[in-house]
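We show some of the complex, not the whole, and keep each chain where it was.
Naming follows writing order (A and B), and every chain is counted from residue 1.
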Amino acid sequence: MKIVNKDFRISSRQRNQMIDITGQVGSLVAQSGITNGDVMVYCPHTTAAITINENADPSVAHDILLTLEELVPHHRPGYRHSEGNSDAHCKSSIIGCSRQIPLKDKSLNLGTWQGIFFCEFDGPRSRRVIVQIRGE
Amino acid sequence: MKIVNKDFRISSRQRNQMIDITGQVGSLVAQSGITNGDVMVYCPHTTAAITINENADPSVAHDILLTLEELVPHHRPGYRHSEGNSDAHCKSSIIGCSRQIPLKDKSLNLGTWQGIFFCEFDGPRSRRVIVQIRGE
């Protein structure tokens, strides 16, 4: 059993943005030398998240961000948090700050249309992504 | 440390449907011979998801699907994705494409009322569920 901890940085350019990080995660998996196991992609920030969805057509990411903005508006009567980014905290908990992907035959066992996205909800910012690869 | 990768197929019959897969996952756990560890149930599709909720009263699944349909309507002004299933992609990211369950004494350590559901958001379709069992 081998456990490999890595991280990398990314920069978001918009307040709400989904950034495809499948390539970076896949490279770390390849470098780890692990054949069979799983990968945890973890976001250590409270106004961002990790999701897996279609990365072939960029309209899908657009429509997910649009839906989240309509469900969780930037300003809502009753918000108490003084930093003005309560919406970003809510979206982070709705989407979740990590995802786990099976690793098989030395690569991510994603579905045909699946990509891994870092979801920025309070950008633009410099962010960090933690990747833990486990297996044999 | 043993890592067992399995998968199975299911068929959904409606556009939105929650299918109880607790039995299939539990059988794979029993067959694995693993006593202590965890199970990842992973959906390799971008218009479906995995959740854990009550499977005693089918009204609970009905009410979850109703809530998701009201929050994320099939058609929303502004959607750009041309396949007409943006709602299904959004629901997939809100619910999440995988869940992890502790495994103890050779069985799923679910709560009394918990079952594992495959959530179809763009059916009817034939779908695949990946199950990874890890432990000793």
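Definition applied: contacts are C-beta pairs under 8 Å (C-beta built on N, C-alpha and C of every residue); 3 or more make two chains touch, one makes a residue touch a chain.
All values reported here derive from a predicted model rather than from experimental measurement.
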Since every chain shares one sequence and 2 appear in place, tell me the total number of copies in the complex. 3
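One rule holds for everything that comes next: only the chains that are shown with their structure count from here on.
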Report the inter-chain centroid distance for subunit A and subunit B in whole angstrom, where each centroid is the mean of the CA atoms. 19
Residues of subunit A defined as touching subunit B within the complex: 1, 36-38, 51-54, 57, 59-60, 62-64, 66-68, 70-71, 94-96, 99-102, 104, 109-114, 135-136
For subunit B, which residues count as touching subunit A in their complex? 1, 3, 5, 40, 42-46, 71-72, 76, 78-83, 86-87, 89-90, 92-94, 96-98, 100, 128, 130, 132, 134
